[in-house]
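Pasting in a structure now, in structure tokens, and then I'll have a few things to ask.
Complex shown without one protein chain; remaining protein chains in place.
On to chain A.
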Amino acid sequence: MSGGVYGGDEVGALVFDMGSYSVRAGYAGEDCPKADFPTVIGVTLDREDGSTLMETDGEKGKQSATTYYIDTNQLRVPRESMEVIEKLTELMFEHYNIPAFFLCKSAVLSAFANGRSTGLVLDSGSTHTTAIPVHDGYVLQQGIVKSPLAGDFMSMQCRELFQELGVEIVPPYVIASKDSVREGAPAIWKKKEKLPQVTRSWHNYMCNTVIQDFQASVLQVSDSPYDEQVAAQMPTVHYELPNGYNCDFGAERLKIPDGLLDPSNAKGLSGNTMLGVGHVVTTSVGMCDIDIRPGLYGSVVVTGGNTLIQGFTDRLNRELSQKTPPSMRLKLIANNTTVERRFSAWIGGSILASLGTFQQMWISKQEYEEGGKQCVDRKCP
């Protein structure tokens, strides 16, 4: 038997995890993806760059290599509708001629990556936050709860904050040089000369990266629901934008992410129909059979890049323990390393594809030819 891994059998599979923020790709059996690139398509039109992504065609990133040396392939794609799935399958087998293929839901893989086959997977990415109950390795589709409050929502709020402060977001590619200014003063910088003309979308994309950097480094979730006095006493964090504008951010650090957890205070939301993250979790569990609820609460898996905000997991823990009956044993599983949390679905796929007992589950080319596109629905749970 090959491999020193218990129960492992390396077939040489590729694992792709396509999110709306980034695509993760690599070989099965490894512990982190080899390639992690943004999910954006660049189209060159006469030396001009850019448009943004459509999800179905998201494979071709700018740096992707489309030659596959090895035979098998496993994909993980947001399951929006059957047409997407079937189209993808068709694409894989007919266009790329791969020998075998398998699709798996990212929630199941995230749970596997944390060593569990049953649990509630809370995935907070860039476009949406979802709570997905997984039972025995199968997703309970009727318990899925989605909320659009996620990374992009926070980026939008940050952008509004900067607009209020009257600060212009200038991406780094524009800046030739900058001078240091004192805190709060308007930035002094010089624009690069001979800049090629860029499309609007590309410029927006670059501005977004600036905002996302701010978001990742400055924002924090407080332990308790947002309170003006408490927030005012929080230590401030100094942040400097690429154009030299620097400022200390105190209360805003806490205010913006609090919209995730308690949307009633957040600006720009139509009505109070949005659910905070705590509510999302409890609603999802509430829709499941009562017999499995303790199992779900006992392994709440927290994944997704948006959850890496400082203090997110502690606050979530607190919220959930308030909302559940006192006899319920609540356990949150949140990996501490950035890599593991962002890539947990990919890692789960890597684990799955290298198991010996998984080798019978691939959809081979022969099966596809016999069964057609519908075999995906049957074979992939």
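Operating definition for what follows: a contact is a pair of C-beta atoms (placed from the backbone, for glycine too) under 8 Å apart; a residue touches a chain by one contact, two chains touch by 3 or more; residues count from 1.
Keep in mind that, in the parts below, contacts and distances are computed from a predicted model.
This figure omits one chain of the complex; the name its UniProt record holds, of "DNA methyltransferase 1-associated protein 1", "Transcription initiation factor TFIID subunit 14b isoform X1", "Anaphase-promoting complex subunit 10" or "Serine/threonine-protein phosphatase 2A 55 kDa regulatory subunit B", is "DNA methyltransferase 1-associated protein 1".
Shown as candidates are A:Q141, A:T209 or A:Q374; the residue that touches the absent chain is A:Q141. Within the complete assembly, A:R293 is the residue of A:K87, A:R116 or A:R293 that touches the hidden chain.
Interface note: of A:G12, A:P172 or A:G298, the residue touching the hidden chain in the full complex is A:G12. Shown as candidates are A:V23, A:A100 or A:V170; the residue that touches the absent chain is A:A100.
Even with one chain removed from view, chain A keeps its contact list with that chain: residues 1-3, 7, 9-12, 71-72, 99-100, 135-136, 138, 140-143, 288-293, 325-326, 356-357, 359-360, 362, 364-367, 370, 378.
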